[in-house]
Every structure is written in C-alpha cells, then in structure tokens.
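A single protein chain has been omitted; all remaining protein chains appear in their positions.
As written, the chains take the letters A, B and C, and residue 1 is the first residue of each chain.
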Amino acid sequence: MKRVYLDYAATSPVKDEVLKEMLPYFSDVFGNPSSVYSYARESKKAIDKARDIVATTINAKAKEIYFTGSGSEADNWAIKGVASALKNKGKHIITSKIEHHAVLHTCEYLEREGFEVTYLDVDENGFIDLVDLENSIREDTILISIMYANNEIGTILPIKQIVEIAKRKSVLVHTDAVQVYGNILIDVIDLGVDLLSLSAHKIYGPKGVGALYIKRGTKINSLIYGGAQEMKKRAGTENIAGIIGFAKAAELAIENIEEHATKLKKLRDKLIEEITKTIPHIRLNGDPIKRLPGNVNICFKYIEGEALLLSLDLVGIAASSGSACTSGSLDPSHVLMAIGLTHEIAHGSLRLSIGDFNSEEDIDYVLEKLPEIVQRLRDMSPLYEEVIGGN
Amino acid sequence: MKRVYLDYAATSPVKDEVLKEMLPYFSDVFGNPSSVYSYARESKKAIDKARDIVATTINAKAKEIYFTGSGSEADNWAIKGVASALKNKGKHIITSKIEHHAVLHTCEYLEREGFEVTYLDVDENGFIDLVDLENSIREDTILISIMYANNEIGTILPIKQIVEIAKRKSVLVHTDAVQVYGNILIDVIDLGVDLLSLSAHKIYGPKGVGALYIKRGTKINSLIYGGAQEMKKRAGTENIAGIIGFAKAAELAIENIEEHATKLKKLRDKLIEEITKTIPHIRLNGDPIKRLPGNVNICFKYIEGEALLLSLDLVGIAASSGSACTSGSLDPSHVLMAIGLTHEIAHGSLRLSIGDFNSEEDIDYVLEKLPEIVQRLRDMSPLYEEVIGGN
Amino acid sequence: MYSEKVMDHFSKPRNVGEIKDADAVGQVGNAKCGDIMKMYMKIENDIIVDVKFKTFGCGSAIATSSIATEMIKGKTIKEAFRLTNRAVADALDGLPPVKMHCSVLAEQAVKTAIYNYAQKNDLYFEELEGFDPDDLECHH
Partner (left out) sequence: MYSEKVMDHFSKPRNVGEIKDADAVGQVGNAKCGDIMKMYMKIENDIIVDVKFKTFGCGSAIATSSIATEMIKGKTIKEAFRLTNRAVADALDGLPPVKMHCSVLAEQAVKTAIYNYAQKNDLYFEELEGFDPDDLECHH
C-alpha cells in the first residue's frame, strides 16, 4: 500500500545527513564536555560549533543559544524563568488563546501560583488584535508570549509589530517559533524578541532536543538546576549527539529554506484548491495568505475528525486532527474554538502538513482518496442526512 | 598512545547493541506516538515496551516510570514537583550536604521561593546520622531527598532505613539513584521510596534521557507543562530513539549486573590497594566497603587535582577531580568539604571511575603512570618541600 | 489503539443507512460532544426484524453502532433491553478507556429507539421505567 506522511507539523523523520553527523557522538566522541581531558575537549568543541551554527541560523550570538530537551522545555523555561526572575516587578503575563499547550498550561500553572494571565482573543483567522494587546499591557506586565506561527491552522502572527508595542512599554517578549523554524527565515535582531523557542524534530532533526534563544542581558531563572552546563543556565549532561543533529538539521533547513518553502507552498496550494473544488461543505482554517508553507487545515462539516483520520490511515495517509499533542483528549482543539468555530464543525477538522519528503504524487493520492472518504462518512452521518434531506 | 577512560561516573559511551536498537527510530519509526495513524502506533508500542522494561529493572510498574530529558530533570522535577503540590501542607525539605548539584541547587532555589531546607551533615565517609535525620523531621516536612550513592566518593547510603524513618512520620522520600543504577540492583518496593531518579548515559545508554519513578498515588506537579505525553505528567514530543536506547541499556545492565559489579570491584580494589601501597600521603575518600563497585576516589596530598588530571591526560588517561559537572568552578568539591577535608587536601582529589570497557591492563597502565606523575608534581610543590624538609 | 474488531466494524460497518418507514427511531448524543447516533428499527411482533444506523462520530462510535445493530437484529425487544454497554465493548474486544462512552451511547440509542416505539404505540416496558431520552447528557 502507498504510504503518504502528511503530519510534518507533528514531527519529521531525521534526515540521513543528520543521522550520519550524529553517529560518531554516541560511542566515539562521548566525553562529558565539562571535563578536563582530551576526550571531553572534542565533545566541547563539537557543541560549541553546534551552538554557533544554530545561533547563525536565527542571527543570534552563540552565547544566546541554550540547548534544551524539547521545544516544550524551551517554552516552559522562557515563561517560568522570566516569571520567577521578575516576580518582584510584576505578576502579569499576556498570551493568546491559540498558543501551544506548552505555553498555555505553563501560564495556567502560573495562575495557580498567584500570577495573572491575560489570554488574548483572536479573530476568525487566528490573529490577535494589536490594539487589544496594547490595552492589555499594565504596569505589572512582565512578559508577552505570542507564538510566531500556529501549529494547527498555520497562521503567521506579526511578531515584529507585537515587539514594537511591547518595547514601548518595556515588556519582554517571548515567541514560540517551533513551527516557523526552517519554513520562514527567523532574524531575532530584526524581530527584536527577547526569547524564542525552537525544536529540532520539526526540522528533520532528532526528537528530545530544543533550544531557547535568550537575548543577552535578559533576566531569567533556570528551569533545570544542577551542573554548570549551558553556561550555567540549564543543567544536565549535554545530549551531544542530539545537539549535533539539531545543528546539522538547522544548517540544512536554512540552506534550502527558499526552495523548501516554494515547493511546500505549491503542494499546499494545490491541495487547498483541489479540495475546495471537489468537496462541498468545507471551511479552510487559518489565514489563506499569511500561513505556513506546509499547512493545510480544513473542516469537513457533518463528519468527525478521528473517523476521518482512521479512514485516511486505512489507505496509508497519515494526518492529524486538532493537534497531535492533544489527541489524548476528546474536546475539540482550543485553537479551532478560539477562531470561533462551533463544536460541531471543529470536530471535523483535518490538518495535512506537508514536508520535504512529499511529492506531487502524494498530493494527487490524497486528492484521489479524500473525496470518497469524506463522502462515505457523510453518508453515514445523521447530520448530513438533515442537510441533504433539506434539499 | 594508549587511551584509558576512567570517568564512567561522568558518562559512558553508548554500547553498540544499544545504538543498534535505537537506529530504526530516527528515520523509519519516527511517528509522533500521540497520533492516531499506524506510523504512530509503532512508536507508541515501542515506547510502551521501553517503559515496561525500565519499570521491570527496578521492580516498578510501567505506569510509575516517566521518561525525562536527563537525570537532572528527574531530580528537579521530583523536588519542585512535590514542593509545588504539597506547599499547603508544609514548606520544609530535608536533604544532605553531599547531594548532586541537581538536588542541591534545586533546594537552594526553593529556599529563595520561601521553602526551608535542612542540609544534613555527613560523617567522614559520607553517611548521614539517622538520629539526626529523625530529629530534623518536623510537622511541616514534606520531602526527604537523599541520594542512593554519591557520585564523587562512591559511598552507598542506607536508603531503606531512611525510608523507614520517613514513613513513621509520613514524609515522602526521593532518592537520586543515578549512580546506583546498573551497579546495584534497585528494588523500589523493597526500598519503599516514593520517587527515584535515573539517567541513561551512566549505563551505556544515550545522553539526554532520564526517568523519574513516581510511586502510584504520589502527589506531584509537572515540571514541564504542555502536551499529554508521559501520561500527562511530562510534556514534549517523546525522544523515541533515546527512550528505546535507555531501555536497551537498562536491560543489558540488569542482565549482567552481577558479573559487571564483580569485575568492577576487582579492578577497583586492585587500584586502591596498589595505590595505597606505592604512593604515600594519600587518603581514600568514601566508605571502603559500602561503596560503588567502580568508584575510586583518593586525595593526593601536596598536589592539586587539575594538574594531576592534565598530567594523566598527557599519557592518555581520562579521569576527574571533584565532580565533572562542577569543574567550571574553582572551589573544591562540596562533597569533599562535607566529609571534613581541608581545602588543601580536597584540592588534590582524583576520581577514577571504572566501567564495562576497562580491562586489567588499563588498571596496570594507571598503576604504572600514576606514581611518577604524583611524584613529579610533588617535586614541584612547595607544600611537599616543607614535608620532606621536615624529615 | 483499537482492536481489529473495532477496525473491522469501522471500515465495513454493518447496517448503515436509514429505514424510511421505520417503526422506531432513536437519536442520542449531540454535535458538541462529537457523537450523534441515530437508530432506525422495523419491529414486528416484538421482534426487531430490521435495524439501521447513522452515526456522526469517531471510529469507535461508528464501530459500536455497527456491532450494536448486529447484536439486536432479529432479537426480541426484551432481549434488546439486555444489551449493555459492557456487552457492546466486549463484543468489540474492548475499547480504549476514553472511548467507553461510545458504548454507552450505543446502549442508549437502542433504548431511545424502543422508547420512541413505545410512545408511538402506547406500550409499556418496565425496562423503560424512569428512562427519558431528554435526560441523557453528554457525559465526557
């Protein structure tokens, strides 16, 4: 059976070049980089180089890149770390209703610890209202955390403008750029953000490695205390192979970013156009223009997302509904609710996220299979019965 | 030049069998385990199996094993997680002066957050006084965190007795078993601990993976919030390859634990005996009997540890002084200070930690080189001049 | 995550469709919860001679509907009352814990259809004592 993977926004396979780069660091160059002897010096050098590479890809300095164990850890660290460091200055944080759970659940935790959090509403495409943002900033606001692009609906948010507003009031800005990295060129200087989260496994690097960019001089406490690793800010023996893999993946991603984005956009637009043409009763979620190059998110009315996913899986297509990370839950995605969908419609969402290994044939295969699957499920649906009955 | 690695307590190379087991999980079985489709089901199954394996090695249930990004994360999580969950019950924590920095610095952080921490003294071999422990327990004590074996001096602490005392007062016990794992059989039921930290890279598994055992029913908050991974307690897309590697390493370690420990002890005892015989003015640190099978820690009076390490490195021997993780610092190890050494003597400490890949020849090589290196440095030392001058 | 039995009933559901001149129709669940089950029955001499369903919902909602119809087809109303959600789940070789509510829904859909039949024909079944479809709620 043909197998088509269209869930790159959830995770990506490690590229061969990346794995190849990692291999020597498991058993050969394995020394603890904090040590004195020469084994360790090789590890240390490799990590220094990796830090340099990752820094360069986002126009940061090496000393501003701190490796973590995941994108989630980077998000948790940014928010809790600033909250803890600045709690005497204020206890108010601003974020949006469409953030990743790594941001939202961290904010909810802080609320339980006595912080106040404003969750900004978004419009039907997922944009926050900048006036709303400005009005939400208070004397005691210490951090604004708004994602660079949403993982479910693909909408790209105007971080630079957000930073401008925040800077007028001297408030720190964190952005979760996990989905943007490798798809749109990130320039931390141009953006002006103070903190920015990255994750390796979304850009064909290994899972279990992320990074937090911390602009020089930003006050932040640690999340993981212990040894003096990561310039004394993040303890734990360095995941050398993982870090090397992250750097290689980052290098490849930025090298080919134009080509990659152009290809993905082409496939994305074909998918959206053809689905729109051939399947009625649908809704495209997320901004049609300001959207991640590989993101397609569509609600198919009258049917339910998981049934759709299972059906696609039966013909070899891997996709997701809502967000992969929350699929333990039965509630429809908080993002789809935030953009104003009814439960009924939100339940029928499908995210197809395109990546480097997809071909035009993959897209054609989806376009061949999807209409009949949707039709089959609709034919089973009492909601659809009402609609066609009404004709 | 001959190369002899004797810093296994800092980190170990990944075993070939382990790496082999990991390889399919980078690029082939890479699906996000939280997803619905079949790609993901394979990842999910692999992780479930890994969790089972790790659980079995310490006589826990699979649902009590939570994978983390390091041993340090496990320590931070255990302590902060319990502190945060039980802060309304009390704000007092008991630990010892010889804990790993992942425990100590976390406790210091909690002190800044308004908790009170008792740091128990230890005797000249690194043991806490159990009466002292019992007397330190207060109405508001919520957690006792005492390491199972010390990473620097190798002393093994009586965790079972510690738990008995704690349980009489209904206080939770966490133990950092990072150094014990794979060297002494751990049985969480027999020990009775509530939380126990592990790390993969000390047992020939990959770096950047650890685990926290959380006994069923233990109240604990998350350290990393976000997606529903790790039974909703630790967010972040699972480091599948790392987890698989951890499980394989754990399996191998426990399978061969008797043989492994016997071999290490033999090499350890030879090292200690011969050094004691051939080099004067030394002090063995840590308990001579209740000590990790691979640990040798000796102070060579009148010389300084780093100079010793550099000299050993020049002849191909990799070792450590104080603890690898703190070698960013110039102060002598807090552990050596806690067992009552003077700064002067503590500065001259050497840890040789033996592992699976060491042979008798390695030990002979060290025994050949070490005396002349120590002598050369002593001949340069004004402190030694005073001593021999005094003869 | 699902048993082969579930996948079989999901991919080849039995008795899908509607019965135009049904003697009994029962619909439970709502779109907010993500599951709606609608059951149609032909009943002759207290025997469910035909049954069909339509379901909006996840894989297990569809599979439980399918197997439930199979389990009651040709059975008497009395026997249909004995269809518990456990029985439905067991017949599917189990359901993931978060999906157990689907089997509850199937049980309720059957009951609701018979309730409808009872109402229309002014019949009394002691098994329906205290049962009111309007009281059913989305329990997750």
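The working rule: a residue touches a chain if its C-beta (ideal position, glycine included) is under 8 Å from a C-beta of that chain, and two chains touch if they have at least 3 such contacts.
Everything quoted here is computed from the prediction, not taken from an experiment.
J.: Which is it among A:Arg41, A:Lys61, A:His281 or A:His343 that touches the chain not included here?
T.: Touching the chain that is not displayed is residue A:Arg41.
J.: Which residue among B:Ala85, B:Ile184, B:Leu284 or B:Ala307 touches the omitted chain?
T.: Answering carefully, the residue with contact to the hidden chain is B:Ala307.
J.: Could you please point out the chain B residues that touch the chain left off the display?
T.: The list for chain B reads 302-307, 310-311, 314, 328, 330, 332, 342-344, 347, 379-385.
Basically, only the chains that are shown with their structure count from here on.
J.: Could you state the distance in Å from the CA-based centre of chain A to that of chain C?
T.: Those two chain centres are 40 Å apart.
J.: Using Cα averages as centroids, what's the distance between chain B and chain C in whole Å?
T.: From the centre of chain B to the centre of chain C is 57 Å.
J.: How far is the middle of chain A from the middle of chain B, if each middle is the mean of its Cα atoms, in Å?
T.: It comes to 34 Å between the two C-alpha centres.
J.: What are the residues of chain A that contact at least two other chains?
T.: Touching at least two other chains: 306, 310, 328.
J.: Show the residues in chain C shared as contacts by 2 or more other chains, in ascending order.
T.: Not one residue in chain C touches at least two other chains.
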